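What follows is a set of notes on a single structure, which appears directly below.
Note that this complex is displayed minus one protein chain, with the remaining chains in position.
We call the chains A and B, going by the order they appear; numbering starts again at 1 in every chain.
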Amino acid sequence: MTDTNTNMRLKLPITCFILEIILIILFGVLVEYDKETDARKWHHSNHSEYDNDFYYRYPSFQDVHVMIFIGFGFLMTFLQRYGFSSVGFNFLIAALALQWATLMQGFFHGMHGGKIHVGVESMINADFCTGSVLISFGAVLGKTSPVQLLVMAVFEVTLFAVNEFILLSLLGTKDAGGSMTIHTFGAYFGLMVARVLYRPNLHKSKHKNSSVYHSDMFAMIGTLYLWMFWPSFNSAITAHGDDQHRTALNTYYSLAACTLSTYAMSALTAHDGKLDMVHIQNAALAGGVAAGTAGEMMLTPFGSMIVGFLAGIISVLGYKYLSPILESKLKIQDTCGVHNLHGMPGVMGAIVGAVTASLATKEIYGDGLEDVFPMVAVDKKSASYQGGIQAISLAVTLGMALGGGLLVGFIMKLPIYGAPSDASCFEDSIYWEVSSKKLLETSKLCICPQPKKHCNYTIGYVKFKIQTSLLQTEQCLILPQDGSISPTSRCQRRLYAHS
Amino acid sequence: MTDTNTNMRLKLPITCFILEIILIILFGVLVEYDKETDARKWHHSNHSEYDNDFYYRYPSFQDVHVMIFIGFGFLMTFLQRYGFSSVGFNFLIAALALQWATLMQGFFHGMHGGKIHVGVESMINADFCTGSVLISFGAVLGKTSPVQLLVMAVFEVTLFAVNEFILLSLLGTKDAGGSMTIHTFGAYFGLMVARVLYRPNLHKSKHKNSSVYHSDMFAMIGTLYLWMFWPSFNSAITAHGDDQHRTALNTYYSLAACTLSTYAMSALTAHDGKLDMVHIQNAALAGGVAAGTAGEMMLTPFGSMIVGFLAGIISVLGYKYLSPILESKLKIQDTCGVHNLHGMPGVMGAIVGAVTASLATKEIYGDGLEDVFPMVAVDKKSASYQGGIQAISLAVTLGMALGGGLLVGFIMKLPIYGAPSDASCFEDSIYWEVSSKKLLETSKLCICPQPKKHCNYTIGYVKFKIQTSLLQTEQCLILPQDGSISPTSRCQRRLYAHS
Partner (left out) sequence: MTDTNTNMRLKLPITCFILEIILIILFGVLVEYDKETDARKWHHSNHSEYDNDFYYRYPSFQDVHVMIFIGFGFLMTFLQRYGFSSVGFNFLIAALALQWATLMQGFFHGMHGGKIHVGVESMINADFCTGSVLISFGAVLGKTSPVQLLVMAVFEVTLFAVNEFILLSLLGTKDAGGSMTIHTFGAYFGLMVARVLYRPNLHKSKHKNSSVYHSDMFAMIGTLYLWMFWPSFNSAITAHGDDQHRTALNTYYSLAACTLSTYAMSALTAHDGKLDMVHIQNAALAGGVAAGTAGEMMLTPFGSMIVGFLAGIISVLGYKYLSPILESKLKIQDTCGVHNLHGMPGVMGAIVGAVTASLATKEIYGDGLEDVFPMVAVDKKSASYQGGIQAISLAVTLGMALGGGLLVGFIMKLPIYGAPSDASCFEDSIYWEVSSKKLLETSKLCICPQPKKHCNYTIGYVKFKIQTSLLQTEQCLILPQDGSISPTSRCQRRLYAHS
């Protein structure tokens, strides 16, 4: 299927080249090695090689990196005809976003003599920001062109950095695993974009907006990598020592409890008691999202498990009952259900974080209070002040996300990016070379109804007699073929094949 | 396919909720952070952040975690119609088992003032115990309901912890990579359960108890992750320094040699010299199992390679010649062949460990003897005493596994868990929502024989003439379809479709 409008021959190269050249120039002007990656600076001071932050954080960084590219990428391959785009556009926008995020975060989080310093911590932070963009991608999956996504990434990264700056630098919020900055922001930003890009006639491509057996298997690869490495995600930038250790542990228990409640709720909400792959692939991860803020605190394994347990329940209920309402009432077509995986669990995580923070005492944290709550330990603010800050941060994040999503949604709505038509959503072949050979398994034969008639069709060299009189509307029949469907002469007009 | 008996709508949620709530309560009462994850305790003492065990063990933990969820999960997806269950039930029972194992192992391995201490080491140990349950899962794969598996997990984890306590704490056995505690125990426990759950009429679902091309590809993901990360598995809880380093190295060589002998034996035992995916997926891993006990000892690369080389040979021979006998003579239907991958190589690993231990001298180990054999170095026992202990431990493990499996098998045999019927084994659609769309590739049209007749059938809107006179017995024909197979009126009774 080729469409002049969706032709990316000039739009995509121009966008990529311009963005990358701008990035390269800005990196040339603004970026330099930090003291742990610069040969001269590192060797200037006296320390053990092991003091290099690389050894504290690089294994966590690689786990996060896998979550971004394999985790998010494959989680979205559940769509039957959108695997190339899911994993491929995920790859493209992540590669852009992490570069742009390095600049934006570097700019907002403090320049060093006019220079942005980079090292393993900036790599992790850039991947975090990228994760937020990919969450928004999940809300609009299948309905956008790659150019549109690149535009979204540029704006969203910028707003993410502003929001993160307000929270972490101005307010002194704690949000190591990003329940607010990453998940809440990414989800509500993406939902608002989806609202602005609402397609009333999306039902035209409804038959492709679902999974097949193998696509669900590929999606489970994404799910499991997200699940396994979430402890690394939440702990990647917490303080060295007990903080990283504790955060990983809390997240691990939250996820385990969440998995049990997800399976329970999935079976319970199905009339025949059958498990739904959508729930398993997504809701089982809500425990990681919900432990994103409080994970580094003294949440205890007990508290972590309660959080995860409730997150799984909320998430499945969201998929089952809330998503249809969002679509029908609020006109938000949330392809991956990011509201259920990132939105509600993110808000929950923010609330849990606020409550846990407000209960912090010197007695519980000892000298470790300084690492977790420097505002309480050093600036002598009360714990309930910290809790209040956490709650305010959630409100700020929601405001930034919804306002930003509204604005960026309208920018994305401009008819210049080559977005797919309603009928060609959720379809790889408009943006990717998919040979006829590749269509073997899912090629379709579409026939128009005609009363009291039948037609002979030839697939390859096999003749079929199609009872067109049985048809009510145009119908598509999925048939195996070698790419050469050809009708016999007399019914030719009524038959066409598409991928 | 819906069956009242296998309906999980109440059974699964009730089981999951009860178990998880019990776990949460017990965690609330019994579990607290260890001194490396607790903010107050960690900051109380004076040390470098790097002394935190997190940095010694967390990368290994994550590798083990991948083995448990991706490795075991995908290894079992080789079945053509059981991918959702393989990876999904693996996910469910692992999430349960690791929580329960934390409690059981914490209880048996020593409480601290009535509290179980948790940290990265308890996380690794819990994952290890979970691995044992997943091995047993492999033996009964396709023939059990998720509730049955959860029940098995609860009991098996408990018995695992008892056996581990006897070996490591009472006897002073060395078994870092768990040739005995994990592999031998898990395999023989599972085999005994499979024996008790023997299904004489399993041939009814024989056509689904095999792989297809893509399912074998998914299984290779599992195989390779197990293979690559096995050095981390065996070294994850060995002593810091040379011990972790040496264990990883030994395992790496054992696996490499095992791979060569596996390929050789697979071609050699096939009449046409063709390699069998079953062998490559499984037997190539036997070298990791067999190096589980002796891996931390001064086995040398030379010794490791001999061990791996032999393990591969034994394992392929087991798949080829022993498994059919186990099924026909001993009535053990071992779906994944865990006897060949974990059983025999586990026993071999235990014996290699006993021999290697009995040869330990102060000359070889130097001051490192204390790390590897504290009983010899500190308690002044002889090396041959240690060797004897190792051999006794194998016998204890076999006894615990077979006795435990017998008991738990009978508990699992109670007709209350919604186990599948003989004809619906190895089939996802009894426990999972699998849309008709998803059945595209493997849907079946089943027809009863009828002498001197043919019938017309309509698949979608295409008519087929079926020669029922050619049929001897009820036969199934695999056909592509869009989920709407409908016979024309006159033959309606003789046609039904199932997934």
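By definition in this document, contacts are C-beta pairs under 8 Å (C-beta built on N, C-alpha and C of every residue); 3 or more make two chains touch, one makes a residue touch a chain.
From a predicted model like this one, the values you see are computed outputs, not experimental measurements.
Note on the undisplayed chain: of the listed residues A:L92, A:V162, A:I364 or A:I392, the one touching it is A:L92. One of B:I22, B:A256 or B:L317 touches the chain omitted from the figure, and that residue is B:A256. Take chain B: the residues that touch the chain left off the picture are 50, 55-56, 59, 63, 80, 210-214, 216-217, 220-221, 224-225, 227-229, 231-232, 240-246, 248-249, 252-253, 255-257, 259-261, 263-265, 267-268, 270-277, 280, 284, 298, 300-302, 305-306, 309, 363-369, 371-372, 441-442, 447, 464-468, 470-471, 475, 477-480. Against the chain not shown here, chain A presents residues 2, 7-13, 15-17, 19-20, 23-24, 27-28, 31-33, 36-44, 49-50, 52-55, 58-59, 62, 65-66, 69-70, 73-74, 77, 83-84, 87-88, 91-92, 95-96, 98-99, 118-120, 123, 146, 214, 218, 221, 429-435, 437-442, 458, 460-463, 480-482.
In this text, only the chains that are shown with their structure count from here on.
Between the two copies, chain A and chain B, the C-alpha superposition involves a rotation of 120 degrees in steps of 5.
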